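A single structure is presented below for examination.
As you look at this complex, bear in mind that one protein chain is not there, while each of the others sits in place.
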Amino acid sequence: MAKVPKKILNDPRNVVTEMLDGLALANDGRVERLDGKDILIRTDLPDSKVTLLIGGGSGHEPIFHGFVGKNMGDAAACGQVFAAPSPDTIVDAAMAAHRGKGVLFLYGNYAGDNMNFDIASELLEEEDIDVRTVRVNDDVAAAPPERADDRRGIAGDIYAIKVAGGAAGECDTLDEVERIARKAVGNLRSMGVAVAAGSIPETGKLTFELADDEIEIGMGAHGEAGIAKQKMTSADEVADQLMERILGDISLGEGDEIALMINNLGATTMMEMLIVNRRVRQILADRGIIVHRTDVGTYLTVQEMAGFSITVMKLDDELKHYLDLPARSVGLSNM
Amino acid sequence: MAKVPKKILNDPRNVVTEMLDGLALANDGRVERLDGKDILIRTDLPDSKVTLLIGGGSGHEPIFHGFVGKNMGDAAACGQVFAAPSPDTIVDAAMAAHRGKGVLFLYGNYAGDNMNFDIASELLEEEDIDVRTVRVNDDVAAAPPERADDRRGIAGDIYAIKVAGGAAGECDTLDEVERIARKAVGNLRSMGVAVAAGSIPETGKLTFELADDEIEIGMGAHGEAGIAKQKMTSADEVADQLMERILGDISLGEGDEIALMINNLGATTMMEMLIVNRRVRQILADRGIIVHRTDVGTYLTVQEMAGFSITVMKLDDELKHYLDLPARSVGLSNM
Amino acid sequence: MKELTESQVVEMLREVSKALIDKVDVLTDADLATGDGDHGIGMRRGCEAALEGLVPGLSVQDAFKKTGMAIMSKTGGAAGAVFGTFFRGGAGAFAEAKTLDAARFADFLAQSAQAVSKRGGVEEGAKTMVDAVMPAARAVEAEASDDLLVVFTAAERGALDGVEASKAMIATTGKARSLGERSIGHPDPGAISVSIILGAMKSYAASL
Partner (left out) sequence: MKELTESQVVEMLREVSKALIDKVDVLTDADLATGDGDHGIGMRRGCEAALEGLVPGLSVQDAFKKTGMAIMSKTGGAAGAVFGTFFRGGAGAFAEAKTLDAARFADFLAQSAQAVSKRGGVEEGAKTMVDAVMPAARAVEAEASDDLLVVFTAAERGALDGVEASKAMIATTGKARSLGERSIGHPDPGAISVSIILGAMKSYAASL
């Protein structure tokens, strides 16, 4: 097995707690940890609002803990690295963030997350809190369209959070927020490529192996297998492969508008992503697809995995409105 | 020599051009490449303003090309990877961005940048354009205080650009913008630590070597040697070492306010930086130093180098005002 | 022996927790092969919490429930939910009981098997821990003995058969799902944990 990355850490078993402390401090007072739990919550929650609860395993930085704030998540329930949060964490987060109008759970579609959030949702119903669930399943590599419910949630999470967060900020009912979040998720398609593995600090082991000249097209956000291992190839060819799959999965034509995200899985240079963006834009321009906004950066990593993913969200006026609402957090806009 | 990172690129000799194309496209119309040159320039430049020209070698992502926009650089002159831009590039950028009120050159203090910008400045004077130069020299590891002019510019560049950009947006005279930029630079101190090397795409070679259990404290932004190589140690100890040097170099006491940046040199996880932030905040709290704002992210990399730097800028009301002005660009705030 | 006292049950569940903690590397490697590599450290985290709660004086039912709650709240991930459910889901079989005997254990295992299958939304064949729990429950049922060592031995045997059988399965849930055919040949990590749990019970009974 390949050499494990050198890391500057204290006790590897405490990474999540120490990280959440550091994150709360980095948020300049806009969020805090809830009673030392693995929960980040807004300090500026209005008295009455529909609550957006996000969450999932840690280690996919800066998601989820980095997307708590106005017009984003109201709180995040954080698990250990690559492990869904426990039902208690989710329940505690939901109860603390609840402001009388119900809670939308928004998270990536994984067996572990589904089970833990479902248990939490059953417990919250006993407390008479209205809970709805929307699962992000944007990874087109994970299953064919007819089994879209089996698809994983990857970087599409961010656009979903941004839209749902905006809706939860402005809309009056849980029904409405759920409807809009569902529309966002239905319009999201992503796919990634990995060139090198990431690791879990506590095990110190890389999560998969790739030969020196190999890449994996369609790899998931925990190193789950993708479509195929193949020989390293050019940026243009990789962009072509990913875009062919993505555009083949959603109806997009001349004049349609999209949001476009190129997300760093960890150790990839921005240079690579910008070079890929150049090709992606050529492909989109050829089809007359209009890019309303572009986000190139580090939004959902797999620790130090090298590689990137491309996300397309088809837009309408409503989605555009909520997506573009201003928001500020460690994971989003730092300046 | 260690294994070179796998990269998804096209021709390694064209990385800068392709990257700049991709970057201009990622900026959603707010910047463009100037006539296919290695120059990015705002598309929304007002008719009359003091011009802020930034620039330097490429490969330190997202600086400089990612910081062009309102309240940031008006244009960026970009060199090849780790190589200062040529005088023509600088002159062309300055001429195109000049709006009648003179040009401030703001860049990192390196022999190559100094010479190329100086030549450009001589050429621009022949065109009767008023040019001033402010060099960022925030790296306390590079030389003792009495030789501060020998210090390199590292992540302090970003705060300097942010302050000078704000000043160039609001102030009427080059004198005033220069004064404010100089104050920002005088108040900046940074220091970094490297745990693994980055590489230049065109050579495919790592820029230095470190043993598996070694780190280099004080390493520069091109892999220049720092204070010392030492054995890998804990996040808290590394934070202590960097902060001791930084705080020993600037007078900061009870009640003083700072901006704090923890900058990813490339392949480091956000987890590591947040854990470091936790310790940094303890150190600052012990001294009663107030953190006005925190920026934890990827602002100035050395390609896929692993490691991070810490930057402190001492603030007064004027610096705070310009630092906090809203700005949006690929490198800054993506949402 | 025919039954375990309350304090023996607590001791046995402590041995179960320690056995899982001891096997952290085995579980890590198994999960690296088909998943994300965190199954070992997840079970360790849960079992360390269980050890804190497993103190003398607990009833049989509470000892199982406490173990399940610790795992459910500290392990996280898929394993937290399903192993939490495993220990809690069948604990009703011990309601009011002052001892653990073969009949109640058989009941526990059968109920737990139903509970995890429901929670996970999977039947046998999906390459999960359900593939170890179900055969273990059937083996206990078939054995129809009232000797606990015999019963635990049968349970471990059933689980180990399940681990073996899981190698040939194509995962249809969890992180291994995306491997598709590439998951063939690897055992399911959660199934291995089930065999460790039941094996530790057997060893405890044998040690009495």
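Going in written order, the chains are labelled A, B and C, and every chain counts its residues from 1.
Following the convention adopted for this analysis, a contact is a pair of C-beta atoms (placed from the backbone, for glycine too) under 8 Å apart; a residue touches a chain by one contact, two chains touch by 3 or more.
These numbers come from a predicted model, not from an experiment.
Taking every chain of the complex into account, the absent chain touches B. Only one of B:Asp11, B:Asp44, B:Glu125 or B:Asp150 touches the chain withheld from this view, namely B:Asp150. Across B:Asp130, B:Glu202, B:Asp256 or B:Asp324, the single residue that touches the chain missing here is B:Glu202.
One of B:Ala142, B:Ala160, B:Met271 or B:Ala327 touches the chain omitted from the figure, and that residue is B:Ala142. When the whole complex is considered, the residue among B:Gln80, B:Ser121, B:Gln241 or B:Thr269 that touches the unshown chain is B:Gln80. Of the candidate positions B:Ile119, B:Ala148 or B:Leu325, contact with the unshown chain belongs to B:Ile119. If you put the missing chain back, the residues of chain B touching it would be 57, 79-89, 110-112, 115-116, 119, 141-142, 150, 152, 200, 202-203, 205, 207-208, 220, 222-226.
Criterion: only the chains that are shown with their structure count from here on.
Contact with chain A and chain B alike is made by no chain in this entry.
Each chain gets a centre from the mean of its Cα atoms; for chain A and chain B, those two points are 28 Å apart. Centre-to-centre, using mean CA coordinates, chain B is 54 Å away from chain C.
In chain C, no residue touches at least two other chains. Along chain A, no residue makes contact with two or more other chains.
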